[in-house]
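Note that one protein chain of the assembly has been removed; the remaining protein chains are unaltered in position.
Labels for the chains are A and B, by order of writing; each one numbers its residues from 1.
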Amino acid sequence: MPALLLRTVGRTNLRLLALLALLCLAAAPLIGDRLFAPAGLRSMAYQLPELGLLSLAMMVALLSGGLDLSIIATANLAALAAAAVLKAAPEGASGALLVAIEAGALLAGLATAAAVGLLNGTLVGYLRVSPILATLGTMTLVKGLAIGLTHGSVVSDFPPDILFLGSGAVGGVPMPLLLFGLVALGLGVLLTRTPFGTILSLMGSNQQAVRFSGIDTRAALLRTYMLTSMVAATAGFVMMARFNSANAAYGESYLLVTILACVLGGISPTGGFGRVGGLVLSLVVLQLISTACVLLDFSQFLTLAIWGGILLAVSLIGAVRDQLRPLLATLRAPLPRPAGRQTVDAKGPSC
Amino acid sequence: MRKGPRRGRAPQELWLGLVILAMVVVLTALRPNFLSIQNILEMLNATAFNGILVSGLLIVLIAGGIDISFAAVASVAQYAALTVANATGAGWGEIVAIAGGIGLSLGLLNGALVSTLGIASIIVTIATQSVIYGILLTVTRGQDIFTLPPWFADGVDLFVTSDAKGNVYAVSLQIWALVLAFLVAWFLLNRTHFGRQVFALGGNPEAARRVGFGTTRLNLLVYGYMGLVAGLASLVQAQYTQSVSPTALVGRELEVVAAAVLGGASLEGGSGSVLGAILGLALVVIMKNGLALLGVSSYWTDFFTGLVIVAAVAVMAGRARRRWHESPGLA
Partner (left out) sequence: MMFLEMRGVSKRFGGVQALSDLDFDLARGEIHCLVGGNGSGKSTMIKIIAGVQPPDPGGRLVVEGREQTRLTPVESSALGIQVIYQDLSLFPNLTVAENIAVAQHRGLTGLVKRKTMRAVAEAAMRRIGVALDLDERVAHLSIANRQLVAICRAIAADAKLVIMDEPTASLTRHEVDALLALTLELKRRDISVLFVSHRFDEVLEIAERVTVIRDGVKLGTFEAKDMTEQRLAVLMSGRSFTYETKERTIPRARPVLSVEGLCKTGEYQEIGFSLYPGEILGLTGLLGAGRTELALSLFGMNAPDSGTIRIDGEPVTFRSNRDAIARGIAYVPEDRLSLSLVLDQSIGANITLPVLDTLTNGVGFLRRSREAGLIRDWIRGLAIKIGTPDDPVRTLSGGNQQRVVIAKWLATKPRVLILDSPTVGVDLHGKDGIYQLVKDLAAQGLAVIMISDEIPEVLYHCDRILVMRDGRLTGEVMAHHVAEPDLRRMVHA
């Protein structure tokens, strides 16, 4: 039974689930049931999607063995592009025309993001720039473009349909959460059920071997970074709708936190491994901590410290276990097992 | 005989040097006051904090690691040092000791975690950055320190002179600290066993271990040094801006990484030079200053900086790309 559970959920997720249970137990006497009261749940449901969508975007790049530091800048530029279209609409447009304009605005945002992804993908895939360097450059470039065009100012006041994306609800489910769920589900299917998803993970482990197997890794990387950028754009739309404004510098503090959330969720920072489910769990854990901190009247920054601390603690536990494993194996297994030979071989240069 | 060791590293610095030279020539032709002493001093003052950090980060990069937490470390160091100075009337010696001590300890913590956790240094230092910054903002409630001790606000200027028109020129604390930082980094990297071990560690970590270089100890020293440098640089920064804000520095980490990398330090470790780092830094500073002199709106500075970084990394990747295409799997 534990083996089955392990296989379906994965080791990291199991660890996260345990962490989650532990947190709830610890939080219960402190905060009582306020954490899971409707108000608490609702506020979580509106907050989680922003970081969640950005983390999903980061996850795609991480899986391919890369990194995308330009996601926040891209999200903001996409929101600004959408805002520009909305602002350019004639006064008093309504009905079908307004809907068309709004759809056009979102499409313009997505197209802008896709263009950034195209640039990132060209740099990483075709010009073979290391992903950190490439996206460090485009992050500055894209943010610079947004600042240059807006002079750093805020664009605000959008039609109600757009605001609905940020604060509305469908059947009691908040729109941002619904959007996050849809994107997460879509990515999950894309990553596990399509050739592209398989290739993405395999590239993350060994790009050369994938290339020698007749896969166009350059085109696959191009698609990877375009996908990353477009997921980031959806985060930009949610932020724009929630704040009823768009700006070049929204959400910048999320950048490193998205990496933190991904690694905590079991996405390998060196690429190749990770599941959407793990990331969603890690986001829930982080959000619970954040909400608990608010309810306990802690500073929001303490939340950040706790998040970082949890990542370090989880890694530390892993490192200690790895250190102890050979010792435990010696203690536990006095009988020679032929199957164990492979672990010895894998450790050092084989003889 | 001296040219030998430099082989294989010249192109990056040479290329950067030529680009900078071209920029200087064009800017001087368009705006003669670009090369005025006043403007040069101003550029140096403005870039001192980033420059000092680059000198520390360079060593971390050569050792094959990366540090993202230094801005948070610097924020803690300057806040603590100047709070103590305001409360107790401590002087230069004490605040240098406090800022340096805090930087060093946090750096050593990074080094210890990088050595023991067995995960990428970028992840470790993102996590420590979150912890350090989160605690700093919680404790300080995000409050700035507005009043600084007068002796601190006055700074330490050397070689103060003035010209006929009454303009005062001085080598400020920022400038001599910047020069000192690069001199120390150059000396450590090229003239000490520690420096050669750092190159060895970045070039082939497994071999460094086999040769008997204590790699854990080396990591502690490398990250400890980065922390120390960040702590001391924080004072230089506070003196320059004449204020201390816990939120002012965090978010600027990647600017420093970009400057170091423009100078040819590889993220894979084992390569990088002080000259290159200086040139990388100079490229960004001269471009920003030039844009301002040419009257380009400051709103567009980031855009051009990004353009330069993207162009530079694309050109730098050229050689690696040719290898990849021409001899797949043979290299």
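The rule is simple: contacts are C-beta pairs under 8 Å (C-beta built on N, C-alpha and C of every residue); 3 or more make two chains touch, one makes a residue touch a chain.
Computed from a predicted structure; not experimentally measured.
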(request) Check each of A:55, A:76 or A:201 against the chain that is not shown and name the one that touches it. (result) A:201
(message) Using the document's definition of touch, tell me which of B:207, B:294 or B:311 contacts the absent chain.
(response) B:207
(request) Just the residue numbers, please: which parts of chain B touch the chain that's not shown? (result) 1, 3-5, 7-8, 190-197, 199-200, 202-204, 206-208, 210-213, 217, 221, 270-271, 326-330
(request) In the full complex, which bits of chain A touch the chain not displayed? Write them out. (result) 189, 193-195, 198-199, 201-202, 205-206, 208-216, 272-273, 326, 329-330, 333-337, 340-351
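Rule of thumb we're sticking to: only the chains that are shown with their structure count from here on.
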(message) Per the contact definition, I'd like the list of chain A residues that touch chain B in the complex.
(response) 69, 119, 123, 127-130, 132-134, 136-145, 147-148, 151-152, 208, 211-212, 252-253, 256-257, 259-260, 263, 269-270, 298-299, 301-309, 311-312, 315-316, 318-319, 322
(message) Under the stated contact criterion, what part of chain B meets chain A in this complex?
(response) 68, 113, 116-120, 122-124, 126-138, 141-142, 251, 254, 257-258, 261, 267, 297, 299-307, 309-310, 312-314, 316-318, 320-321, 324, 328-329
